[in-house]
Each structure stands twice: as structure tokens, then as C-alpha cells.
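Note that one protein chain of the assembly has been removed; the remaining protein chains are unaltered in position.
So, chain A:
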Amino acid sequence: NTNVSCFHEARRVAIFGGTHGNEMSGVTLVNLWIQNGKEIHRKGVETKPFITNPRAVEKCTRYVDTDLNRAFTTENLSAPSGDDLPYEVQRAQQINEIFGPKGSPEAYDVIFDLHNTTSNMGCTLILESSKDHFNLQMMHYIKKAIAPDSCPVLLTEHPLLKYSTSRSVAKHPIGLEVGPQPQGVLRSNIFESMRVVLKHALDFIELFNEGLEFPPCTVDVFRVSEKMDYPRDTNGNIIAMVHPNLQDCDWEPLNPGDPMFQTFDGTTLRYEGAGTVYPTFINEAAYYEKQQAFVTTRRETLAAGAIKKT
């Protein structure tokens, strides 16, 4: 296949931290780079570090009124602006103005959105579209550079489960989700891994902008499948915890019959799906209120064609 997709140079790149104000690696890295951007500087690229939710960062909380990383819906972005809107909706509109408008040619080329999770997800890259060959090539590059450490790719393309993220304002949105780390805590190892992944990502952009052609490749991804809630009683109270056998086993196979939950009085509840799935976001603190104990994924291999700059 000699087809090469051409993309414009990625000249405008943003790095978002503090989309959730208590996810400390991104907050710390972005604040560091706002003070001294030497580390993220790349020839021919404008790399802009940016704190997306400063009020939440100040209070060290996930959000003030509503989750910023769910706020970039068409409805919110096109709503008439006003002080009566929830803080995060106002913020989404501002961010859309600076880095977007979402879907337009003026939008930023790439946005990296830095997140932490209490789940044992390692360094996960989040991909929103299976057809974004630029992103696929970047993720392929990062995975190779990080090896033998792994960098799982979570594909959130799903008619119901996909959500409107802050990074979705850009042409090429990339989520970085690193865990496990408690909310409000900064762990050195987690901080340094996120820093290394970003370094490789920016290296890729620099090479691409210099004219390097990236040959066709394949990327193994985990496509999001189903949201699994905690078992609850008739009053909506949680009656079981993620089972010790499942806890911390993100990206490992969960087979029908495997333990899934443990009730507070010790009974095991088992997975009763039709086939093997790969759970992730297992026991993420922020998802208790979103009725999610974990999400199941299915393995898929995506093909990316060759790419080079226009």
C-alpha cells in the first residue's frame, strides 16, 4: 500500500493539566512548564501548557460545579454565555474559544490532557477515534519508545460511552491517564512516567514536522465495551466491593465465572458475561458517583496508514 496520508504540520500543541483539580501529576507538570517551558520546547512547535480548571485546582477537588471533562458538549459550547452557567460550562466555553473552536480549521492541532486515576492502569493513552491515523502513528511511536514498559491504548469510541472531553476541542486529542495514584497525592514514580511519555510524544511531533514519513503500522488497542456498576440495594447503596482477585488487574482478562465483587459480609459475586473481556478503570474513586465499578473492553488491532507532513 503506497498511500500516504498527509497532515499539516502540528504547529499548535497544548498540554492541559488540572482538568480534574485533584489529579496532581498534570497540575504539577503544567505549573512547572508554565514557569519554565524549556523541557517542552520543540523546534517549530508552539507548546502551550495550560491549567484548565484553576478553581478546582485551588480547592484540590475534581470539580466545582460539574465535571469539566464531560462539559464540552455541543449544547454547552453553543449555549449563550453568562455568569449563571455552572463554572465548568463557562470554562469550557473559554477553552473552546482559546484552543478551538471545536471542529473548525482554527482549532489547535494537538491537545494532551493529563490525568491520574486511582486504578492500576499504568501509563494509558486514550484515543477517541479509530480513524485518527496521526494519533495512531504517535501512539505506535510512544509504545515503541517506552518498551519494554507498556503503554496500553484505550479507545473510547462508542455510541453511548464516549464523552465530551476538554481535549476534544483539538483536531488530534490525546488523553494520558496514569495510575495508580490517590487523588490529591503526588507520587514521584507516577509523575516521572507521565513526564517521559510526554517527552516521546513531543519528539514524535518534532520528527513529523521535520518531514519524516512514518510507514504503515498496527496498534493494539482496547475498545471500550460496557460500564459495570457496583451491586446496590433498593436504596441505591453499594453492597459489595471490587473483588480482591479483580482489584488492580486492569487490562488482564476477566473470564465468565471469575470473581468480580465481594459483599461486605464476604460473598463472592462472579462475572456472568458471554466471553472474555479486559476490564479497566477498576475502582476509580471518581466513578462511584457515575455508577461505575469498572469498564469492560475488547481487544482490537487498528491499522494506520503511512503519514507525513503536507
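Assume contacts are C-beta pairs under 8 Å (C-beta built on N, C-alpha and C of every residue); 3 or more make two chains touch, one makes a residue touch a chain; residues count from 1.
As a working rule, contacts and distances are computed from a predicted model.
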item	value
The complex's invisible chain, by UniProt name, from "Pyruvate dehydrogenase E1 component subunit beta", "Exoribonuclease phosphorolytic domain-containing protein", "N-acyl-aromatic-L-amino acid amidohydrolase" or "Actin-like ATPase domain-containing protein"	"N-acyl-aromatic-L-amino acid amidohydrolase"
Among A:Asn31, A:Thr66 or A:Ser130, residue touching the chain not depicted	A:Asn31
Of A:Lys102, A:His115, A:Arg223 or A:His243, the one touching the omitted chain in the full complex	A:His243
Residue in contact with the excluded chain [from A:Thr19, A:Gln262, A:Thr280 or A:Thr296]	A:Gln262
Touch criterion as defined above, residue of A:Pro101, A:Gly184 or A:Gly273 at the omitted chain	A:Gly184
Touching residues on chain A - with respect to the absent chain	28, 31-32, 35, 60, 118, 180-189, 191, 237-238, 241-244, 247, 262, 264-265, 283, 285-286, 288
